[in-house]
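Pasting in a structure now, in C-alpha cells, and then I'll have a few things to ask.
Here the complex is missing a single protein chain, while all its other protein chains stay put.
As written, the chain order gives the labels A and B, with residue 1 at the start of each chain.
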Amino acid sequence: MPDVPSDAVLDATGVAKRFGAVQALKNASLQVKAGQVVALMGANGAGKSTFVKILTGVLKPDSGHVKIKGRDSTVANPAGARRWGLVPVYQEPSLIPDLSVLDNLRLGDTPVDPFRHWVSELGLPDIDPEALIRSLPLASLRIVDLARALAIEPDVLLLDELTAALPTDLVDRVLKTVRAQADAGRSVIYVSHRFNEIAAICDRATVLRDGLTVGDVAIEPGIEERIVEMMLGGAVAAAVSEDRPAKTVPTTTPRLRVKGLKTGTRLTDVSFDLHKGEVLGVVALEGQGQDELFDVLAGNRKASAGTVEVDGTPKTFHHPADAIAAGLTLVPGDRAHALLMSRSVRENIAVPLLARIKNWGAIRMGEEAAKVGQAIETLQIDTRAQGEVRRLSGGNQQKVTIARWIAKGVQTLLLFDPTRGIDIRTKRQIYGLVRDLADEGAAVLFYTSELAEIRLACDRAVVIFNGRVVDVIDAKDADESTLMRAAYGLTERAPA
Amino acid sequence: MTRWIEANSWTLGLAVLLAALLLMTKLIQPDFGASGLESLARAALPFALATVGMAIVVIAGGIDLSIAAMMAVASVTGAVLMDGATDAQSIPIVIGVLLLGLAMGAINGTLIVVTRVPDIVVTLAMLFVWQGVALLILNAPGGGIAPWLRGLITGSFGPDWLPRAIVFLAVVTAVIWLPIRRSKLGLRLYAIGSDPLAAFRSGVPVGQTRIVAYALCGLFAALGGLSVSMGTGIGEPIPGPYLLASVAAVVLGGVVLGGGRGGLLGPILAVLILRTVRMDLTLLSVDPNVAAIIEGSIMVAVVMFGAVLATRGRHA
Partner (left out) sequence: MTLTDTPTAMSRLGRLVVDRPLLPLIGLLILLVALLAILNPGVLSMFWVSNTLKIAIPLAMLAACQTLTMLTGGIDLSVGTAATIAAYLTATLAPLIGVPPAIAVAIASALVIGLVNGFGIAICRVHPLIMTLGTALIATGCLLVYQRYVIATGVLIPDFLLWLGTGRTWGLPNSLALFIPFAILVIWAQRRSGFGRLLYAIGANEAAARLSGVRVWQVHLTLYTLSSLIAGVTGLLYLGQIKTASLSLALPLDLPSVAAAVIGGTSIFGGRGGYGGTIVGALILTVLTSMLTLMQIPEGGRRILFGLIILAVTALFIRLTERS
C-alpha cells in the first residue's frame, strides 16, 4: 500500500460496506492526485460498483472515510458529493428522458456556455439544446452527460464505463478530452474493463479483488499481465480440477443451437452449439451481452436477429412458457427475480407444475409432495425455515430456484451465475449437481462470473466480449488467466 | 414553428376534434349558440379543474384517487361557511377553502412519502377519509354560496361567445401553473415523473417535490369543489364522477400514465371534448342514462388504450 500522499485530491481509505450477510467491501482505498487519471479495475464481484456508489455519495460506508481536498465527504447524497467537488458520469446517463437538453442543464444548475463548449469539443457541435433527451441516441446521451459534468468544472471526475457502446471516433475524442482534463490539473477516476483505453490515458491503476484494494500500479507497457494476475490473486494455482474424461463432441443434432443472435445494443452476434450431456460455460465481463442472451433463450425477451434451434427445430419464444415447453428452463442471476420470497419452499418449487390451465384444479398433494421432496433431497435443501423462502440463506434460496426445475424435469438448464454470493459448500454441491444432470443426459448452459468454476463444472466455455463470441476454450485449457485474457478481449481468435 | 407543431401535434389534433364536435353540434341543433356554449362551459368547469389537478400528479409520476372526495370537502366547507355570509366575509372563506385544498393534498403526499405505501393505496384510503369528512361537515346537499362567486362563471363576457366559465378556468390555471411550469419546480415535477433515479442523481429533492405535486392537486380539487358549488349554489357532500372522468381526460389529453410527459392544455381540451360528446348525445335526445353509458364506455376505452401505450413504452 502506498503512503497516503499529502497532495491527493481524493483520498479514500479503509472503506468497508456490508449488505446483510455479504461483505461487499472489506478494505478499499483509492488515492488520486491532481493531474492524474487513475483507472479503477476489478473483476466481476470485486466490489467495484459498491465502491463507486460510496465515492459518489449514493451509499454511506460502514467504516473508512472519503476525503476530497482534505475534507471528509462521506455523505449519502449525490448532491452532497457534487458540492464537495466530485462529479460522476454513470454508465446509464442520469438525464431526465422527458426534458430537453437545456432543461436538464437548468435542473442541475449547469452553466450553459461551458456546456456548449464541451459538447462541440467532444464531437457533437450541432446538438440541438431544445431536443428531448429521449429522442437522442445513447451515444449522444453519454456525450451530453459528460459535457454536463465537465461544465461544472469538478475537482474530481468519476467516469464509469464511459465508452461502452460508443462509436470509435467518439471514443477517441472522449479519451483525448479526459486526458486533457488531467493535463489541466484536474483528477479523473476511470472505471473500465478496457486495457487499450487505460493504456492510452491513465497514469495509474488501482485494482480491487474481493472487496480489498490489492494493488496500485503505474501504467507502463506490459502492465496488463500484472493487472490480470492481481485481479486473479493467488487463487490461480490452488484451483483444483477434477479429472474428467474429455468429452468427444457428439456429431448428432445439438440440443440447442444458437446462430447469430442479436438483441438490444449489447448482444450483437452470438452463435454456439450445446449438446446433450454437455455443460457449456459462458465467460464474460459484466455487460457484454450475456444477460440478454439468457433472457432471449428463456423466452423473456425477443431477439432482433438470429435463430434458436432446439433439437434441430427452429423456435421462437413469445413467453417463458414457450421456452419451458421447449425444455429451456432458466435460473436467473438475481434470486429476487425467481423466488416468491413470502411463500414456502414447497410452493416455490411447485409453481411450474401448476402453471398450465389443465393443472389449475385440485392439486394431487401426495404426488406434489413426492416430487418436491425428491427435489429437496437431491439438492439437500435445509428446510428448517421452509415456511418463508426469504428466511433461508442465500445458498438455500439458490437451491430452491434450481429445485423448481429438477421437480419439473430438466432437459436444458440455463444457469446464470448460480453461485454468486453463496458459501463454498453449496457451490460444491451445485457443481456436483450440474455434472450429475449432464451425465443423466441434460444440457446445461452455465454463465459464471467466477472463472475457476469453468474447470470445476464445465466441458467447454464460450467467451463473449462486446456482444460476440471471441473464443471457445476446452475445460482442460481453461485456467483462469487464459479465461481472463480472453474475457478482456486480449486474445481474440476466430471461434472454432 | 414546425417543431412546435410537431411537439404539440396531439394537442392540436384535440383542438381540431373539439372544433369539429362543436360544428357538429351546430348541425344537430341549428340554434346552438352563445347560451349553449355557456352552459357547456359551466358544466365542464368542475371536470376541467379536477383534470388539471390530476394531470399535475400524473405528470409527477403519481395518481390521486381521492380527488373527487377532496372536491366534496371543499364544496361543503365553502357552502357551510358562506351560508348567509356577506361578500366581504366570503373572500377570506374562499382563501381558506383553497388553503384547505392545499393542506389535504399535502397530507396525501406526505403520507405517501412517509409511509412508503404506494400512492394508489394511500389515496384510496384517503378517498374514504375525505368522503367521511365531507359527510361530517354536511350530511346532505345544502348550505349556500356568495352570489358574486356564482356570477364569476355564469354568463359570457363582452363578446357573446366567450363564456365566463372558460375565462375563469383559463385565468386560475394560468395564474397557478404558468409560474410553476417556468420555474425550477416545474422541471422537478416533470423530472420525478420521468425518471426518479436520474432526478435523484441530478440533485432533485424527490420526496419534497412529490408532496408539492399532491398539494397542487389538492388546490385544484378545492377550486373544482368551489366550482361545483358555484354551479349549483349549494354544497355537495357526495363526490361526483370526477375521478374516472379526470383520469380519462388526462390520458386522452396526452399525459402518459407513469409520468413525465404532457401538459395541461391537452387534458383541458379532452375534458371539453368529453363534455361536448355528452351534450351532443343529449341534443340527439339520447336518454341521459344511455348517454352516461356511452360516456363511461368512451372513458374506459381511453384508459385501456392509454394502459396499452404505457405498457408498450415500458417494453420499448
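The definition used in the following text is that contacts are C-beta pairs under 8 Å (C-beta built on N, C-alpha and C of every residue); 3 or more make two chains touch, one makes a residue touch a chain.
Keep in mind that what you see is a predicted model, and the values were worked out from it rather than measured.
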Residue, one of B:A43, B:A85, B:A125 or B:V172, that touches the chain absent here: B:A125
Which residue of A:I324, A:L437 or A:V470 touches the chain not shown here: A:I324
Chain not shown: contacting residue from A:A350, A:V444 or A:V463: A:A350
Selected from A:S63, A:N196, A:N359 or A:Q374 as touching the chain missing from the view: A:N359
Contact footprint on subunit B, counting only the chain that is left out: 65, 111, 115-118, 120-122, 124-129, 131-137, 139, 241, 243-244, 247, 287, 289-290, 292-293, 296-297, 299-300, 303-305, 307-308, 310-311
Touch residues of subunit A, complete complex, unshown partner: 20-21, 298, 300, 319-321, 324-325, 330, 332, 336-343, 347, 350-357, 359-363, 365, 382, 384-385, 387, 390-391, 393, 396, 404
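Assume only the chains that are shown with their structure count from here on.
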Residue ranges of subunit B touching subunit A (in the complex, touch as defined): 3, 184, 187-188, 190-191, 193-195, 197-204, 260-261
Residues of subunit A defined as touching subunit B within the complex: 58, 78-79, 82, 88, 90, 93-99, 103-104, 106-108, 130
